[in-house]
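Sharing a structure below in structure tokens format, with a few things to ask.
The complex appears here minus one protein chain, its other protein chains still in place.
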Amino acid sequence: MNLDSISFYFFAALAVISAILVVTRRNAVHSAIFLVTALLATAGIFLQLHAEFLFIVQVILYVGGIMVLFIFVIMLVNLDVAARQMQFNRMWLVALSLTVALGAQVYMVFHYAHSGVMEALFRLPAAPAAALEPNAEAVGISLFTEYMLPFEVASVLLLVAMIGAVVMAKRKV
Amino acid sequence: MLETIYTFFKPHLLPLLYALVIVAVLPLLAGYVVLLERKVMADMQARLGPMRVGPHGLLQPIADAVKLLMKEDIIPESADKWIFWLAPLLSVTAGMVAMAALPFGPVFQIANLNVGLLFILGVGSMGIYGIVLGGWASNSHYSLLGALRSAAQLVSYETAAGMAVVSGVILGGTLNTSALVNVQADQHVWFIFVAPIGFFLYLVASIAETNRAPFDLPEAESELVAGYMTEYSGFRWALYFLAEYTNMIVVASIATTLFLGGWLRPFAGTKAFNFLDYVPMLLMLLVAGYSLYRAPKQPVPIQKMVMVAVAGLCFGLAAILAAPVFIKTGIIGAMMPGVHGAFWFLFKVGIYLYVFLWLRFTFPRYRFDQLMKLGWHFLIPVSIVNVFGVAIASYLHRTEENGGHGWNLWAAILLTTAITFVIAAWLAKKGDRPPAGPVTAEKF
Partner (left out) sequence: MLSITHYLVLSLALFTIGVVGVVTRRNVIIILMSIELILNAVNINLVAFSRLFGSVGGQVFAIFIITDAAAEAAVGLGIIIAFFRNRETVLADEMDLLKW
């Protein structure tokens, strides 16, 4: 019961509970707030996995950028009429069967994990006793040497998305 | 059982103590920054400011806090109660969590994160939620408009602020806040002299980030009542105010760490300037002496007592600051970097805040479209060009074996700053021209 496990279980519980609340709330703004907590819990999981740069990128981009955009749009299109109507459609049977399928996958994961030979492979390496190696520098170096092409393609993608969003939301094209 | 709990918490006890000190002192500090603002405003308007509550208004923040705590808590009928309660909390929490990574001194830092600078920026940007949700939960037109405008402004200037910070990080080579100050100590130059345009951009962007004048349209009284804070009364409004001043202290701390040398004394490495070590002590003695001088002139006995108490406090601080300078050995001598570092850090933060206050009472307010135009059409392009400039200067300055050209530092900086300045001037000139009218058929 060390800090590692406690923080994992805390963030995991927070993430799952927030996710369930996201999907079940009637009011869209409440869903958005719970999605913010789910994303923050995910960022906590990243930090617990020693991925500190990804933790802060998640907070800045996802929580500080994408969710603000969501909340803006919810406020622009928020209809009281929509909140009073039925929130769930008739596809609950499909959702149930998908859940059963994915739950079967969980069972398979458990089954393989405890079958002896894979056990040693699956254990996460312990943290080094000294300070962790700097993660941001490693990600930066990797991003600018090995993954340079996807980096440039991602920037072109963002440019295209920016232009698309501006054109989409203009009143008169 | 008790031992396991103790060993579990042991590495975290000192940061917890620092955190407790910061959380306890921060509301008091923010209250006195409000008093400072009113006194500076009065000084610039040729009047005296609060003088009655304590001697020279020194007890005014306490009176304000008591008043706000005792006000009636009004919640609008159709407001979303849960979000109405949550919004000020989000703003204050975001500001205070951001203070966890600030380097107040070489020792006094709660968490020395490896991505500290980005952490402060990221968590500070979560204050947007407090504003937007507060405006929405109030269920009133003024609040929602003010909230959306304020959030749009914050998001726009965040990009410019981030790019300005990137130009400083290129020079520092790390995101670790302590390491940044150590790099400035090793190179014997503060980054404001190496990247002056970056500092200027960060100054403007941080004023807009904290909703301060001249960028305070979302909360201006003559425009939208009080913007997103309209429906909040009493303690909730005090929380928003506390959040705003906490944000001011946080952005001032980022600028101090990155550009102004953090907790370094001016000319930290040069032995010839060691006489500057006596300056903190002399400053405190000056303030104490002035308080003692003004004490007999107060009209009421209790004000005399408060002045004497202030003088005593300043004497105590002067003694704490003087002890490591005179007793250079032992544990007191070892406290020198910590105590003096904290003093110089707070001094520089104070100067930055003074510039904030100075600008507030000098410039008229920007209209919202002018504000957005300034952010997107001027600040962001100039900050991108500035990143290029600083990167090129850093590349030119680097020695031959590190892959650079080994230019003199000041030659490289002069060249790139001149180019960035020319481009910025051209952009500013272009913004001044009236926009071209619609293309009509007669032109062709």
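Labels for the chains are A and B, by order of writing; each one numbers its residues from 1.
Everything that follows uses one rule, which is that a contact is a pair of C-beta atoms (placed from the backbone, for glycine too) under 8 Å apart; a residue touches a chain by one contact, two chains touch by 3 or more.
Quantities reported herein were computed from a predicted structural model and do not represent experimental measurements.
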| item | value |
| --- | --- |
| Which displayed chains the hidden chain touches across the whole complex | A |
| Contacts of chain A with the absent chain, listed as residue ranges | 4-5, 8, 12, 15-16, 19-20, 22-23, 28, 31-32, 35, 38-39, 42, 45-46, 49-51, 53-54, 57-58, 61-62, 65-66, 69-70, 73-74, 76-77, 79, 82, 85-89, 91-92, 94-95, 98-99, 102-103, 105-106, 109-110, 113, 119, 122-125, 135, 138-139, 142-143, 146-147, 150, 154, 157-158, 160-162, 164-169, 171 |
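Here is the rule we go by: only the chains that are shown with their structure count from here on.
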| item | value |
| --- | --- |
| Intercentroid distance (Cα basis), chain B paired with chain A, Å | 31 |
| Sites on chain A touched by chain B in the complex | 3, 27, 29-30, 33, 36, 52-53, 55-56, 59-60, 63-65, 67-68, 71-72, 75, 132, 134-137 |
| Chain B - residues contacting chain A, complex | 8, 80, 82-83, 86, 113-115, 118-119, 121-123, 125-126, 128-129, 132-133, 136, 144, 148, 151, 155, 158, 174-175 |
